[in-house]
Each structure stands twice: as structure tokens, then as C-alpha cells.
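What you see is part of a larger complex, with each chain still in position.
A, B and C label the chains in the order they appear, each numbered from 1.
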């Protein structure tokens, strides 16, 4: 990486000027900020309705579910893993919860469990999925990408199977609360998501286990040699990721007060999840990235989607434009961030 | 060849004399779930051994392969819901070479001959929605939650609706939201639209039923419930419920039961070598007629899809695409509507106090 | 922060290994090794590349499970392999292969898994402060908040040593800790080792520099082909005795010495290499207008302190690093910056400083790595290659450099550190370069192989008329050179043109001491 460092940078580093060093690491995180600002400006021009509280809380609500699952995936990326099955969990978990709540006539299991009990079970199911992934990958030393790919197909299949392809509508209020309720003008989902981001960020930065996650992803052998219980941490992170994915899925289902067979795998949300994390500077090679970046990745994608929506670009070209905007944003962030953001 | 699996597995749907193959594109929407459900019931009634239904997801080449598999497995006729009107070429010729007839359900066929096309005119759906909205709205915005524009259904509904609105309701601005049938996207788009234009939005046309459940809470939060016209499509039970409660205004009742029954019935006819021609009595429609697409013309049973409102009414708009602009709606109380039939069989269309309400 | 227990408490060996056997596929790395580390004593472990030293270290550290044999601490059986934390409380290790976590900061790497702070939290302030103090003790002003990815090889090594010593265990394993160290750091390490042994810590010290063993160890053990062949107090053995034990009686005679050979260079020969007022920025030490020349058959040494720009100069000439000022000419043709491929074609053979980063492809075989620079010659006109041709080209070198491997297609990642280094050297010389740019080429190479290696470098230059630029801080390696240039802070400080070179004067010069001005304004 030193190959192309500018003389100024180099001199600074050699003289151990910490300001410089800190700035570099900060740049990596902040590189998206100018791009986000630019998007907001563009949005304002595209549609007068863009710069309104309603629209922004709207965006907040829409990206909440994505945000939570992105936190989960980021944790897994940090340990050098890659979990595709989070999208399966994102769809299956709320389906299971709803399935346990609603009567058989509405494609439920007929158990009509108390909603809170059902949601608790949902979290346990998610944790179980995480454990299975973790054991297969860590203990079984199978390739994580392909294990979780197989797993996500299994999960999506179960999601379809238990309700014979039906969607569960009219889910109970307790189920919808997280995704659709507001406290004042703020969506509950948005509040929860912000809390999750901050909490995870502080944990990663100031808790030993958080630091161990970076160590494991940065150099597994070194982490093990240093006495870190790498297997336990890796499995634990897969579990945490799955649980977060389930919570995100619950938000999304609550937002549309229904669980469809599409949610998760069929809508292919995992791509968006990776996009947000990676745009936010979380490395696919592990050990690099933080919640500030991940959050800005989520915000950026949410803004693009929203602006596209309000822009009324022709039906047929909207997709192409969306992709182009993402690419441009990427290049901009790279140019602004300089070396710090280079691969 | 005989299929060892025919009787095994949930897909068999009873055993009988005639083997009929089924290959579908979707199995995860309320409509198709109901369709498959009916197909299996009707199979027992008509003494048909179903092979399938197989699922081709979004892979046209896989669908062709699957149909060839079904033919090789000894299906005497194959019911198919094509990926697109024009991606069935090889399967059609393969089936023809093995003297097996295809019945296309819910999609026109524009490449080669099939025995029957069982499908309501989706152009009519768009026109009906337009007729209802344009008769009540003169200005402001209308949100169109469009289906997959690469499917003939999504395209027909969108094109007819836009053409009709342009012809009859020029003062209205249509917000076009391509959703590719993804519920989350539809709700997101609707939310953005309402946040942007608020009560300037007079109506929402949701080209399928699922988005309603997310849409209605949105309206409620904005205190627009009942103030905004919602026209959706499919006619699944909860739409029947919502119409009767005035939560949504209208829905196209796409009769899954008739689709399933007549597709299977024609498959049996085909297997028995029965010859049908235009003008013969239809099943879902009064008369069989030629349905042409891209110069290719196939015999079709243009199922009549009732346009459901709370109470019967007649609407008049300038027709488009050669369709008549006279629309007579069916009251939601009509117990013959498939949504009501299916709903009653499953504990009532409103069996639980709808959280949406 | 190094916990110093009184030596008195220790009865019997702090660590004892008995009958340790370890096999990797077809390689029997250890064949029943017995080894004991006594509290308050430093045991030197020496042996040729591939003898099994690092394997033993990994087993004593709880990284590998032994196929057979037992490890015990203070007479207690070792903890289960799963409980690595328990091992860490008993024994601290500096591994031969880099064990830093690149994205983490210096401070975090020093306190990896043992960060200061209450209730599982990390007190960054305290950690940075302690880390800063530690680095000060090692004479490093480097910002402890820098990610280790930005450190030099030596700096990383220091971080790992600091980590191991800060752990405060009663037992310390050092696997070639000085391979990447300069004299000052080395001396600091030695004084720390003496303090620790005085405090009753048991130390295992692995090095290919026998003089180091004689300097700080009380006992020495020789391992050959996975077996202990000699254990004795250093007082009772001679250097030659050790070498004989290492290479075995049969081969002892065969090991040639690195005889200096007179240069074949004639004054009027056009220079192979011209470096003309080159400046380049680099974290490894920037260059500020360095000029020098290397004539055909001439062997020029370049040395200096860390960050004096020695490595950078070499990287620039090899095209591995870009330069932003001046010119580099190979046989009169200007070399564009940062184009190693063109440098290679121009006839530069490059032995990089950090073999793990630049030296070889771990997954590919010995033969393929060795011949990587000559594919254009081995391949047919359409670019097709015969593995047999590769083996044919690699075999003689592999034999000559005594590369220990299970076969020429064994992945180099599986080789011992020194053998990996030999592969790196072979890759550079196989093309019969017109200019060899070697950065610390003997790092981690055992004594016997080292003299062969240096002898070869000398021989190649003499026979083929290739020039040699030897950038190293191993002053003994400079003996084969005709001239030595000393860099200070990226500028030519002085030049020694009359071998043999005075060791003390060289050291003084690297420190910037000594009056002799740089020749002809080169350093302006």
C-alpha cells in the first residue's frame, strides 16, 4: 500500500504525526459523506417534496430493516466470513413468527401462539440457523459462501413450504408494531435501527470481544496464537448476524403488515445488503470496516432509491439509471477519499 | 414411460387415468397458491394424474426443458404458465413432435400453436381500473404500482391503463412505479408518493393484491383511509373483505378457480383428441375465439374476470386497444366470486379482525 | 510491565518436551525430540533450514498438536490445545512468520487479547499510553495508532517482540527474532533477554547467527533433520563444532566459505547501473537525491539504518517502487518508474526484503516459483510450457541452494522460512541477470547455505559480469562487496571503496558519524 503514498503522507507518517494517521482512517469512514450531501442537493432539485420531514422519516423507515441486516452482515464480514443465508433468515423468521400466530384458515400453523412468544421463538430459530452455519463453517471447515448459499435456499424453501406458497396477511398489531408504529413523528423501526448501529459501533470499538472480531478477521492465525478463542467468536458472530437478520425481517414484514414468500431470498435483498456494507467500506477480506461506514452505505442506497422514485425517470430506464448513480457515487467517494479508500 | 413419482409426494394430487403435466412460473402469490390448490382438487374430480406442478422460476430455458421432461414422462397434455408469450418455442415444437398438446394459462402465446389459451384479457384489467378511477378523479395524482413490465400481464395492465387514462383523464398525473411484483418495493414507492404529494393523490392502482396490506396502514397513518381510491387486482379473499368494508374501492377478480378448472378440462379434452374451434361454447367465456399475438393466433377461452366493487355500477369511458369502454361491475356480495368461494372455504374472507382496518 | 518472578520458585524445567514427533504429509519434521528449558537460562536452538525448529516452537506454543510426545510446564501436563488462552498464560512466543494483525494499530497488536481496561472494555487512552512507553523503550517514536499494515518488516518484528515480552510469562520462545532487526534493536533485545533470564524466565532462542547464540545463551541445542544431535553449555562448544553438528559430518567439509573474489570490472566498461539523483517517497524511508553506479562484475553494498532508504533504493531500481525525481539507467537505458516487468527485461534480478509479501506464491510449487522469471524462455513461441522444462530449469538451483522440500512441486507456502528465502533468491538469479538487486538476501538462511548463497552471488557477478547491488544491514554479508555506500536519511553519506571494510567505521557511518564527505556532490 505504501507504493503510491504521497510524499507528504509518508513524511507525516514517518514523523509519527498522529493527526495524519487518524485523518487517514477517518477519511475511509467519511468518504461517503460528501457524496451523501451531493445526493441530498440533487434530490432537492429533482422534487420539491424531497426536502421534507415526512419524506426523510419515510426513507428512515424504509431503510431500517436493511440497516439492521446490514449490521449483521458487517459483523460476519469483519471476521472474514460471508453469509448469504441472512436473506433467507430475513424472510423465514418473520414467516415462522406469523405462521405461529395466525389461525390455520389464514395459512397459520393453527397454534395461534401469543405474538410475543411467537417472536421469541422466531429469535431462537434465527439463532439456531446461525449455530448450524457456524458449526458447518468453523468446525466442519466448509466454504462459508457455498454453505450459506445452500442454507438460504433451504430457508427460502421452508418459508414457502410451511404456508404452501401463500402469504400471511393481516398480521397482529404486536407483530406489526416494530415495522409500522411511530413514536411521535419517528418510526419505531428507525429508532431501533439507530440504537443497533450505535450499540454495535461502541461494542466493536470499546469491547474486547469487539476488538477480537477485528483481530480474527485481520489475521486468524495471529488471533488464535494470541489466545483469542477464534472458533467461539466466529460461531457467535454467525448467530448474532442471523438474529439481527430476523429482527430486520420482522421490521420489513411489519412495515407491509404481511409476510410473503418473496421477502428475503426472492427479492434478492442480500445484494443490497452487501452493497451497503461494501460501499460503506466494510472489507470482504475481513478485519476492516466500522458502523459509521456501514450506516452511510445504507443511507446512500436509501437516498438513491428515494430520489429515483421521486424523479419519475421512465419506467424502462429507471433501473439503468439507478445502477449508474451507484457507480458514480462509488467513483466519487474513491476520488474524494483518496488513497485511504483504494483497494 | 411411466412416472414412479406420480403418486408419491404432495404434487401428485391423486392418481387417475390421464397423466397431465403442469409447469408454472410462480407459486408464491395468493393467486397462484389458490390456482395450484384448485388444480389439485379438480384433478381428483376429473380423474387426472398431475405430473408437477414444476416451477421454472424466471428461467425460460429451464421451463422448456421441464416441459420436455414432462412429455418424456408420459404426460398426455401439458398445462403451462409461460415465462413470456414468446419463450416457449422449443417446447411447443418438441411437444408437437410427440403429439402432446399444450394449454397455456394466464399468458398469451406468440410463438407456435397451443391447444388453448386460458386467460382473461389483461388489457381489460387496465381498462377497468382506468374506467373506475377516471370516472371519479379529474385532477391530481394517481399512483400506478406496476407489475413486472417484462411479463405480458404486467405490460398489458400498464399499457391499457396508461392509454385509457390519457384518453379519458388527461388532467391527472400518473406516478409510474415499476415494482417487478415485489411487495416491499410497491409499499416503499407508495409511501414515497404519499410523503411527496399527500392528499393530492386521489387514487392508487395496485396491479396485484399483495401491496394492499402495506398500503392500507399507510393511508390510515395519513388519515386518508376511504379518501383515496384503491383499485387492486386478483380478487383474493381479503380484497373481498376490504371492499365490503370500504377500505379499498375495487378489484379485478381474476378467477383462479376457473383458470384451474378450465386449463385442466381443456388438457383432458386435448388428451382425448377432442377438436375445438372458434365459436364453440367456452368455459370461462361465452364463446371460444382466436386470440392473436404478434401475428400468431391461437384458440382461446377468454375467461371473464369480474370487476368487483361494493355495489354494482356501470361505467363509460372511451375504449382503447379495440376494447369497449363500457364496464359493468359486480357487487362484492356475489357469492360466486372466486375470492368469496375460496374465503368461505377457509373460514371466511374476513375471518380475523383485519389489522389493516 | 514484564512480570519478573524470582528464579527461586522454579524447581525443574519450566518447559519440558519429550519424544515429540510431527509429520507433514510426506515430511517427517520432528522425529522424537526431547527438550527442556530451565528457569533463568537461555537455550540456543540452531539447525539448518528445514531442521524442524519452528515446528517445535509451534508445538511448544500450542499451535500444532504433536503426533506423539508430551509437553509439560513446571511438571504439569500442558493444557488441552483448545484452551489456547491457558497456553498463553504459560508461554509467550515470537514466531518466525509474521503474526501481526495488519489492520489493527500498533497498540492493539502489542496488547492483542490483553487490552487494559475494566469489565471487558478497552481503555484506549491507557492502552495507547502503555504502548507508547513500550515503543519508547525500543527506541521507536512511531505513532502507536498506526495500523501495522503501514509498518516496515523490522517495526512489525519489534511489535511482536514487545507483545511477547509484555505478556510477562515465565517462558519465552524467540524464533529468529533478530532476522529483521538492526544492531540497536538487537542490542536492546539482548539486554532484555538478559534481564528476563536474571528474573528467572526460561528462554528459547533460535537464530542462524551463531555469534548471537554465543553472546546471550548459556546452553545450545543442535537439531538436524528433526532430531536433537547435540546439547551442551555454550562454553563447551566451538562455532565450527556447532556447524559440523548442524550439517552432519558428511556434509561439513562440503560447506564452502564465501570467499571474496576480485571484481572483473575494468574502468572503461559502461556501467550496468546508473542511479542519478533519484528521490522517492516511501514509508520504508524516503530517498532524497541519491546517485551511484555499478559497473559490470562489480559488487556494491548499500547499508544504513532503518528508514535511511536502503530498501527503498533497491525497490526503486527493481521497479517495485516508483520514484518522483532523477533517473535510473540499466545498461544506459532509462528505466520507467514502478515497472518491475520492464526492470526484469532490462536484466534486473530482484531479491525483495519481505519474502512473504513479495518473494513467492505460497500455493505454487518450488519449481514454478523458481522459474517464474524465465517463463518467456521456457515457453514455446505460443506461450505453452512443459512442467518438465520448469523442473529442468529449477532442479540445479534447488540442489545448489540446498532447498529442502518434499519435491519441486511442493507448495512453497509449506516450506520452512529459510527455504522460502532460498526460493526467492533462486527466482532472482535463474534468469542470469545483468544486475542483481538483493535486499538482505541471507535473512533466515542457515550458516552453511548462507556462505553458499553469498559465494554464488560473488561467483555469478565475477563469471557473468553481472553487477550486484547488495542492500543489507548484515555487515558480514558486505564482505563480498568491492565498495560499500552508506546512506543516511535518504542521502549518500559516505562510501567505503577499500575492502576489507572496518566494521566499527561502517557502524559509525550508518549513525552519521565520521567526517568523510560524500564523493563529488552526489548527495546534493
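Convention: a residue touches a chain if its C-beta (ideal position, glycine included) is under 8 Å from a C-beta of that chain, and two chains touch if they have at least 3 such contacts.
Computed from a predicted structure; not experimentally measured.
Novice: How many of each chain type make up the complete complex?
Specialist: A x2, B x1, C x1
Quick note on the criterion: only the chains that are shown with their structure count from here on.
Novice: Identify the chain whose mean C-alpha position lies nearest to the mean of all protein C-alpha atoms shown.
Specialist: Taking the mean of all protein C-alpha atoms as reference, the closest chain is A.
Novice: For chain A and chain B, what's the span in angstrom between their mean Cα positions?
Specialist: 35
Novice: Roughly how far is chain A from chain C, going centre to centre by Cα mean, in whole Å?
Specialist: From the centre of chain A to the centre of chain C is 43 Å.
Novice: Please set out, as single numbers or ranges, the residues of chain B touching at least two other chains.
Specialist: none
Novice: Find every residue in chain A that makes contact with two or more other chains and list them.
Specialist: none
Novice: Quick one: in the complex, what on chain A touches chain C?
Specialist: 1-7, 9-11, 13-18, 21-22, 25, 205-209, 211-212, 214-215, 217-219, 221-229, 287-288
Novice: Touching chain A in the complex: which residues of chain B?
Specialist: Contact set of chain B toward chain A: 27-30, 32-33, 36-37, 146, 149, 158, 175-178, 181-185, 187-189, 191-193, 195-198, 210-211, 213-214, 216-217, 221, 238, 346-348, 351-352, 354-356.
Novice: Which residues, counting only chain C, touch chain A once they are in their complex?
Specialist: 61, 63, 84-85, 87-89, 93, 95, 99-104, 108, 112-115, 117, 120-122, 124, 141-143, 145-147, 149-150, 163, 281-286, 307, 320-322, 324, 338
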